[in-house]
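Omission of a single protein chain aside, the complex is shown with its protein chains in their original locations.
We call the chains A, B, C, D and E, going by the order they appear; numbering starts again at 1 in every chain.
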Amino acid sequence: MTEHPLKPETKAMLEKVSVATLCTVMYKRGLRNQVIQDVHPLSQKGKNMVGPAFTLRYMPAREDRNQLIEFRNPKHPQRHAVEMCPEGHVLVMDSRKSAYAASAGDILVTRLMARGVAGVVTDGGFRDAMSIAQLEMPAYHHRPASLTNLTINEAIDINVPIGCGDAPVFPGDILVGDDDSIIVLPAHLAEEAAIEATEMTAYEDFVLSKVKAGASIIGLYPATDEKNLAEFEEWKANRS
Amino acid sequence: MTEHPLKPETKAMLEKVSVATLCTVMYKRGLRNQVIQDVHPLSQKGKNMVGPAFTLRYMPAREDRNQLIEFRNPKHPQRHAVEMCPEGHVLVMDSRKSAYAASAGDILVTRLMARGVAGVVTDGGFRDAMSIAQLEMPAYHHRPASLTNLTINEAIDINVPIGCGDAPVFPGDILVGDDDSIIVLPAHLAEEAAIEATEMTAYEDFVLSKVKAGASIIGLYPATDEKNLAEFEEWKANRS
Amino acid sequence: MTEHPLKPETKAMLEKVSVATLCTVMYKRGLRNQVIQDVHPLSQKGKNMVGPAFTLRYMPAREDRNQLIEFRNPKHPQRHAVEMCPEGHVLVMDSRKSAYAASAGDILVTRLMARGVAGVVTDGGFRDAMSIAQLEMPAYHHRPASLTNLTINEAIDINVPIGCGDAPVFPGDILVGDDDSIIVLPAHLAEEAAIEATEMTAYEDFVLSKVKAGASIIGLYPATDEKNLAEFEEWKANRS
Amino acid sequence: MTEHPLKPETKAMLEKVSVATLCTVMYKRGLRNQVIQDVHPLSQKGKNMVGPAFTLRYMPAREDRNQLIEFRNPKHPQRHAVEMCPEGHVLVMDSRKSAYAASAGDILVTRLMARGVAGVVTDGGFRDAMSIAQLEMPAYHHRPASLTNLTINEAIDINVPIGCGDAPVFPGDILVGDDDSIIVLPAHLAEEAAIEATEMTAYEDFVLSKVKAGASIIGLYPATDEKNLAEFEEWKANRS
Amino acid sequence: MTEHPLKPETKAMLEKVSVATLCTVMYKRGLRNQVIQDVHPLSQKGKNMVGPAFTLRYMPAREDRNQLIEFRNPKHPQRHAVEMCPEGHVLVMDSRKSAYAASAGDILVTRLMARGVAGVVTDGGFRDAMSIAQLEMPAYHHRPASLTNLTINEAIDINVPIGCGDAPVFPGDILVGDDDSIIVLPAHLAEEAAIEATEMTAYEDFVLSKVKAGASIIGLYPATDEKNLAEFEEWKANRS
Partner (left out) sequence: MTEHPLKPETKAMLEKVSVATLCTVMYKRGLRNQVIQDVHPLSQKGKNMVGPAFTLRYMPAREDRNQLIEFRNPKHPQRHAVEMCPEGHVLVMDSRKSAYAASAGDILVTRLMARGVAGVVTDGGFRDAMSIAQLEMPAYHHRPASLTNLTINEAIDINVPIGCGDAPVFPGDILVGDDDSIIVLPAHLAEEAAIEATEMTAYEDFVLSKVKAGASIIGLYPATDEKNLAEFEEWKANRS
């Protein structure tokens, strides 16, 4: 998992591209299912969440194993994961796509932020969602959920491969979240994806400026008319 | 379809009534299923979207027909529809009620706006949703969707009758969207609906002013007490 | 149902605790299903909705019994409920978890507010949702719904036990709604829940201040380390 | 409810027509939602279930009110309903469309049969479904469900108007179930529906015999070609 | 569409392989979504349904266009499609994945059979399902549906590309249905798929005989151990 650490320059590039553009980059490589479905940010942050995945897996709760007393165990996987998730990483929770009960609340999420974690993601829901929305650290979920997670879920595994919102997440994969969605970049592809998405974003910016000025998309997007590519080169030169 | 063009005075009336009121007007005529279900505006515009429908139909994608190279075809139906949708019309997409992948993104939607289109609607989702939300032209969808539409959908037909959010949409039907929902008015009923809804809206405004002042709804809404109708006439006279 | 009226001091306490905290209080008593699922406030109010439940039950509509003329009946259960719901109570509607058509609109909700009702809840949707969102009285639903309720629902029973968002609601139960969710407190448990939640909230505030200052949650949340309880007592003393 | 008792000759007719034909009869009268959706017979009986509805309403269970001890109460609504449902009636349960837990099991259903009840219907599921399938009395549900009903449901009301599979059911309505589905005939329409469906069935039998012999459906179904009506009269005369 | 007619020898091969095997053949070619989801045979036929697709597209019904009188129109698309579907073809209906109302009933299906059609498929439901189940011609649906199709659907297009159970279906594609599911083979791939699946089936038969005799699947399925391929050749020689 540590074979492909996230380089600072890759991270910088990933902070400036959209998830949509990264989706197209993945699509070219045959990866079509890397978006965490039906999960969105609790509040808009104006910049991307970027970081390697650190995972927590929930399974259905059995009542005798999930009384409140369990939280007194210092090694309870949910609490333990919050203390273990490395700085700069994103804690990603497989909550079995259910927001009937919460995946975590504002105390745990505040602790993650205090520890320097880059963000937190669940395919379930957070309790105290409105407080979490006001934190600086980005958080993503399906919808608010007030019941304690013990009601339906038992935290069972830390940092194993999981599904989140029907997307595959391996520990160390690079998560990029914008105001719309989150994409999971396989660790070994993050760098090339960042570079390619950066290039595509420049062209998309050029296209958008042309479209705002009245240009047709035919021949321009994609650039089937060579003239547009030439004009793009000029535009880029002028911009920098 | 062009037998019932949208008159400017009808459009002006439809801009000032709510979708809820138009629903009641349609209900009186036995039409109970004209609201596009589970689709909402990306941002509030403070005024209604009104325009005739121009449609795009998606079908499930077959992988060999839906590689990125398809977009290089100037007649690709999605791109073609964006260039063909007439000024003042609303582009309505049957995305099979799935927001797993996007129906369109900010470049296409910006192009629609530049071309003078009145709005864009999908029962799936838009990518770059947060950018689209900031455009002046109204856009409606189910939720943000970052994957390229090719992932699950192939644009197959332009301007045929479709379903959108389980409502029937015929080319030329008049769409009216407010901050809550969109209703599909059959073209031949749009004018009478506009007139009737305008009258109903006046009475509803009167009712609301009475209710705010402490009146009971019994006898007032609906006006089973004749006195209220008389008072309404007076109120109208005073207002104008 | 009137055996357990809501005391003013209980109400005051319930206005200051979160639904999440109350969920944990109920969980300790073996009640795990008291949150109204998938229902949220139309707008944030900055304070809790608190009041005893007054209920309305909908059943599927049969067309011959649900024409617009029905509303002319002064005893139509929907209209009647709006006029009957006692001041300070919350009108809770079992809309069969469907937002295909509306549970009510802005006129009825404004009337409820004028009558001093504490709030209104449906597991379906409101029409004129954006107007309702701007009222001072809190309202909770699943999503906007523009069709008239007659389209799918017939109001059939007033103030009987119902389900709302899969939670059991008995007339007189105490509803507490914050910006995330609503919990249904059985009437006989409301007072003890308010007291216990108030105590827990104090400790959670203490925890949050510690976590913001860099403390680990282990030993602190829950307080397995006695030192934290001592420090909490001191913190409470200082705060008051 | 007793204003429209089921006459023996109406019952006899309803035993010989299909639910599909009755749907068309109701459709002509503007009733489009009378089929209990997604509910089917546990086993094929080779003849229709016909009888007036006697209803039982479930609401979501609250744990403190739904321990096994409740069944010791001789007036527990579920057990009481089983003993009260009149001979020849159909017990219809509103189980909130959930088969997570059972609506009843083989002992209660056997008791219903012993008491001369005409059938039993739930929009949830039965436990001991395979035993119930072997009883002579027809039973309809969504799917087998082994958990005790207390797990999610509390029986709360006997013989009130309910929804079942999203269809409206009033006590005394006539239920007709065949191997496909169940339709709910409003009590006052049952007789005329029986007569009309009987006539339609004769014509459909005629059509089917013609189609099997190679006839086109155009002009025949419906009978837009007068010749077919004449031929039908002859066919009927020959048949009797 | 007629560029790739179904050859008799291809048809013969497709009658003897399973849909599962054909799925693997398609998977090798990058086609992963060719199974019509959540649709199954009304009864087991003991042999495959094989034939080119002839399609019918439904859209949501608007009440004023969908009264029973519409069926008197000899060109009503549903009735017309039944008379037009060529012998040996399969009529495939896009019913928008809803079995709330019927896609067709026993008269139309019997007419299809009388005309020599190879089968009928809907992603909704059939009325008179138990009668249709007893016909010799195979029929596939989601579940029985007794309401007339006019209740929710309007037949709008004949023989256009459609979605059925989320799979893409183009007129002329070859449908193969067994007791489990239906796969849609793109017309130009049907022949090669038939050949490849036939070969795979032989090997799978060999594997199954070995497994029944106690062999491990490792090295055998797939044949990573060369010895198994040699043994297979011998087995084939012996079998013929």
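In this section, a contact is a pair of C-beta atoms (placed from the backbone, for glycine too) under 8 Å apart; a residue touches a chain by one contact, two chains touch by 3 or more.
The shown structure was predicted, so the numbers you read here are calculated from the model rather than taken from an experiment.
Touch, as defined at the top, links the missing chain to these shown chains in the whole complex: A, D, E. Touching the missing chain, out of D:Glu15, D:Asp128 or D:Glu231, is residue D:Asp128. The chain that is not drawn here is touched, among residues A:Asp106, A:Asp128, A:Glu154 or A:Asp179, by A:Glu154.
Not every partner is drawn; the one left out touches chain D at residues 68, 71-72, 74, 79, 82-83, 99-100, 102, 105-108, 110-111, 114, 127-130, 143-148, 150-151. Remark: the residues of chain E touching the chain excluded from display are 18-20, 23-24, 27-28, 32, 35, 37-38, 40, 44, 178-181, 183, 204, 207-208, 211-212, 214, 216-219, 221-222, 224. Panel shows chain A; residues 29-34, 59-64, 96, 154, 156-157, 160-163, 166-168, 186 of it touch the chain omitted from the view.
One rule holds in what follows: only the chains that are shown with their structure count from here on.
Comparing the CA-atom centres of all chains against that of chain E, the greatest distance is found for C.
The pair C-D is the one among A-C, C-D or A-B whose contacts match those of B-E for more than half of the residue pairs.
Although chain C and chain D share one sequence, what matters here is the overlap of their interface residues, and that overlap exceeds half of the numbers used.
Under the contact definition stated at the top, the residues of chain D that touch 2 or more other chains are 32. A complete list of chain pairs in contact reads A-B, A-C, B-C, B-E, C-D, D-E.
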